[in-house]
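Comments concern the structure below.
The complex appears here without one of its protein chains, the remainder shown in place.
For reference, chains read A, B and C in written order, and residue numbers begin at 1 within each chain.
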Amino acid sequence: MIRRGLALAAAALLALAPLLAPPYQVTLLLPAFAYGIALLGLNLLFGTAGLLSFGHALFVALGAYTAAGLTTRYGVLSFEAIVAAAAGLAAVVAVPVGLLCVRYVKIYFGMLTLAFGMLFYSFLYKFYALTGGDEGLRVLRPLLLGRPFAELDKVGFLTGPFYYYALALLALATLAMRRIVRSPFGLSLRAIRENADKAAFVGVSVRRYRFYAFVIAAVFGAVGGTLLAVPTGLADPLLAYWTHSGNLVFMLLLGGFEHFLGPLVGALAFIFLQDLVMSLTAYWRFVFGALLAIVVVFFPRGLLGLVAPERPA
Amino acid sequence: MRTTRRQFLALSGGALGTAALRLDAAPALAQNAPVKIGVLAAKAGVLAPVGESGLRGVQWATERVNAARGILGRRIELIVEEESSPKDTVERFRKLSLQDRVDAVSGAISTGVGLALGPVAEEMKTIWLSWDATTQKGVEETLPKPKYSFRSTDNECEAVMASLLTARHLKGKFRTVAGINPDYSYGRDNWAAFLAIMKKYGIELSVVSELWPKLGATDFTAHVAALGQARPDLIFSCFWAGDTPIFLKQAHAAGLTAKSKLVLTTGGGVHEALKKDFTPEGAILGYNCLYFDWARASALQKEFVRWHHEKFKEWPNYESDHGYFTIVAYKAAVERAARAAGGKWPAPDAIIQALEGIEAESLSGPRRFREDHIMEATFFQGMTTHKNAYDFVTIDPVETMTTKQIQKPSGVGLYDWINSWKV
Amino acid sequence: MTLLEAVEVRKFYGTFCALDGVTLTIGRGQFVSIVGPNGAGKTTLVNVLTGLLAPTSGAVRFKGRDVAGLDPVRLARLGLARSFQLVHVFPGLTVAETLAVAVLARRRRGARLFASLAAERATWDEAAGVAELFGLADQLGRPARTLPQGDKKLLDVASAFALHPEVILLDEPTSGVSTADKHAVMAVLVEAARRLGIASIIQVEHDMDIVFGYSDRIVALHQGRVLADATPAELQANDEVMATIVGRAARRA
Partner (left out) sequence: MQRILNLACGSFYALGAYTGVSAVTWALGHGLPAPLFLLVLVASGLALAVIGPPVERLLRAVYDRDESFQLLLTFALVLMFEDVMRFVWGTAPVQLGNAYLVYGRLAVAGSTVPVYNLVVIAAGGLVALGMGGLLTHTRFGRIVRATAENREMSAALGVDLRRVYARVFTLGVALGTVGGALVIPATAAVNEMAIDVVVEAFAVVVIGGLGSMRGAFVGSLIVGVLKAGAIATWPEVEMLAIYVVVIGVLVLRPAGLFAGAAP
């Protein structure tokens, strides 16, 4: 009950943020929302199904490039259409990739997803006629629910309508993921995580369920990617690079992968920490590396693990 | 202040909050509060040496301006942030603009970052003086008529000048050509410009090898072997980072540099790494806009070069000059606009107007911003020589060309411009 | 009526012959025990019967279908389930959840993405019912890893029962259970099988009291061959086989 109350209070605070916080802090929340959605997917794989992907950035990049391609190449500005297209495209890509990846677990799964991520990076980089190569593709300002909000400048757009749009999308994604985790399917995934052999013998189609989880994670990753691309205004190949996947896993661990809200907490914490540390020192990578090491060694349950030590049922 | 803002937001639906804040913030500026200039400098990865170099130029310029009463009596305060991936750099730009409320942003080198920042500068209504990253795509497609972005010289200037020198000095001395260029837009654009100019000059050549190693690669043995097989008379390369010395070293070890002539459009960016041990004499080498050892350099350049070498034990490269110019150009523009406004600190739009066509003394000589926000400068290239006091190569004779000769004019496509030359 | 049959099954590990031409049939309604000394091939036989290992030659058929190449999920759907010698549980899942996983799988509802688990009344009721049969009713909310060893074993077996298979293979269902409790466990199993409509039970068992107390048939393995396949009474009469198979236990009896 207390937990639910805290979550609602946090949601209310986020809803009021544009009125309370300086605009820059509000724009910083946007990538946090985007990562939050992508991480919900990543955590369905890791926290629920026990598979750690080191190539989740592939789908984030795919979402960003969908937004870029549709707005600049095809003149599709409706953000609803962009999100739907990104989700669909991610599912289409995730089918063959997932079919191959879910045949393996643990470190082999991690390596295979990493390899696919890098393959996509090379593709984005090399096929520049299609993807813009190193320069990437621009992402134009989309229409939200068909409205252009032309009277607003970009900051007004980002901290106003787009902020609430992103927040609503995050809330939707969170509710959808909550349903998935608490569905029979979610229970089956947890059984697979706990003991895949046993799960198979009580009739759970291990690979098939892992595959579904992979595809769902990909869709969440791509939807997060579309949101990430709008404030940046550009989709670029670095979004698919392996270090970006590494950062996604970092965020997840920072928040706490054993908790349903871990991804959201992790994304927020990461973004604001990065903002702080990058301004303080040129050696912020060292600080982040040290932080990651400390989290992995001493606090593997992440920030939420400090607050709520028991794994919720 | 917060209350007023909240009331305002309630009225306007949260829309124009920032603009409102900035308007009521403006009069609050004390006449002697510092001018804030944000700097975006790469600090890690391939771009880091260049980013550092640009930052040094900015810092030196700032010290000198501040020592001489600043801009209209206001000191310059630099707020340095890191240029990294496009996404992170856009966020840094927003921070500089929204949170630090800078008057202008100086910096950025990478093409991807440059393309991302262009629209952001317009959206944030923040003057952005770029050091580099002026690609064709950026100029022609993404931001044809920017208001707040001021770009550096075109990426292809170096290739155009090196190609003109090739045509002038090497015509008739080569037939087979190989290109080895970093695998991204800069590399591809420069190689294409070279081939177009060779064609324009009626130089018949056959391309025997086109190699595209990754930017920042550290091993070229396979490329060198491929070049060894292709036996080109001339090798064209626009490497500008650590890849230049590594390639030369490995090419030298395989005897390639003795057999083929070299055209290195931008290698001067890492000139100190081009040791005599492995860099041949007689190669065309470009230094972009600042040649540290120029005998006819201004007193200003000489002073900077001396300071740079004393402080960093290194001889400076071009990016310092780009950085330096952004600061002095901004100062000149503010002063010009202030004169028109009767000595008061000018409004941003007036500064922008003044920046268009502004001329200022850079380290390497006079420079200006064209009316279309592209920089004009002087380029330095020449033939490498070992006859100097250093352990690395320099050029002799030093040839100079201005952007009037090697940069396409406003509003014309690069290849249309090249084709319009009378040769 | 034959449910499960093995025909001339051979299984080699490299050059070592673990099963050497095993043929047996298991009919509806039978309780069959597989006995034999260590290394006789009992566990290999169970693994081959449940498709976990492919036989080197010969065939295993369940309800007329070749078991080789069928994955455990398909087998479970066809009506063949098993438990393992070493306890297999889901450490982080509660007793109720563990059983619910099996129930959902049987009812083909496990892949339902957006259905609410909490609203799966029938599933939880059924899980609770199975737990009741196994004496785990007051442990429903406990995570499996916190259960005592004996209850973990029961949970493992119970989750196989929850699939309502026609045939269940139990690899040493009472291993790790104290001698005193073994009969109680067996009573629970037999009763649960009856209540859940499980037609046949095949078990690997060392305890001869249990074997002779519950089996309809006993299959004695020795060095990979079927030494005897008979009713407990017939086997008891055969001193030679008893001596070979049962060794010390028989003499003591």
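Just so it is clear, a contact is a pair of C-beta atoms (placed from the backbone, for glycine too) under 8 Å apart; a residue touches a chain by one contact, two chains touch by 3 or more.
No experiment lies behind these values; they were computed from the predicted model shown.
Student: Out of all the chains shown, which come into contact with the hidden one?
Tutor: Across all of the complex, the chain we cannot see touches A, B.
Student: Among B:E314, B:E356, B:E376 or B:D396, which residue is in touch with the absent chain?
Tutor: Once the missing chain is taken into account, the touching residue is B:E314.
Student: Given that one chain is not shown, which residue among A:V76, A:I192, A:V215 or A:V249 touches it?
Tutor: Once the missing chain is taken into account, the touching residue is A:V249.
Student: Looking at A:A115, A:L140 or A:A176, which makes contact with the chain not pictured?
Tutor: In the complete complex, the chain left out is touched by residue A:A115.
Student: Using the definition of touch stated at the top, determine which of A:L20, A:L130, A:A293 or A:L306 touches the missing chain.
Tutor: A:A293
Student: Considering the entire assembly, which residues of chain B contact the chain that has been omitted?
Tutor: 43-46, 48-49, 51-52, 210-214, 216-219, 221-223, 225-226, 228-229, 241-242, 245-246, 249-250, 252-255, 270, 272-273, 275, 277-278, 314, 391
Student: Touching the absent chain: which residues on chain A qualify?
Tutor: Chain A touches the missing chain through residues 46, 52, 54, 100, 103-108, 110-112, 114-116, 118-119, 122-123, 126, 242-243, 246, 249-250, 253, 283, 285-286, 288-293, 296-297, 300.
Following the convention adopted for this analysis, only the chains that are shown with their structure count from here on.
Student: Touching both chain B and chain C, which chains are there?
Tutor: Shared contacts of chain B and chain C: A.
Student: By Cα centroids, which chain is closest to the centre of the whole protein?
Tutor: Here the chain at the core of the arrangement is A.
Student: Tell me, please, which chain's centre (mean of its C-alpha atoms) is farthest from the centre of chain B?
Tutor: Ranked by distance of C-alpha centres from chain B, the top chain is C.
Student: Using CA atom averages as chain centres, what separation in Å is found between chain B and chain C?
Tutor: Distance between chain centres: 75 Å.
Student: Please compute the C-alpha centroid of chain A, do the same for chain B, then give the distance between them in whole Å.
Tutor: 35
Student: Which parts of chain A, given as residue numbers and ranges, touch two or more other chains?
Tutor: Chain A, residues with two or more chain partners: not present.
Student: In the complex, go through chain C and note every residue touching chain A.
Tutor: 71-73, 76-77, 81-84, 88-94, 97-98, 100-102, 104-106, 109-118, 120, 123, 156, 159-160, 162-163
Student: Residue numbers of chain A touching chain B in their complex, please.
Tutor: Per the stated touch rule, the residues are 18-19, 22-25, 27-28, 31, 125-126, 128, 132-136, 138, 151-156, 159-160, 228, 231-234, 236-239, 274-275, 278-279, 282, 284-285.
Student: Which of the residues in chain A end up touching chain C in this complex?
Tutor: 176, 179-180, 182-188, 190-191, 193-195, 197-206, 208-209, 212, 216, 311, 313
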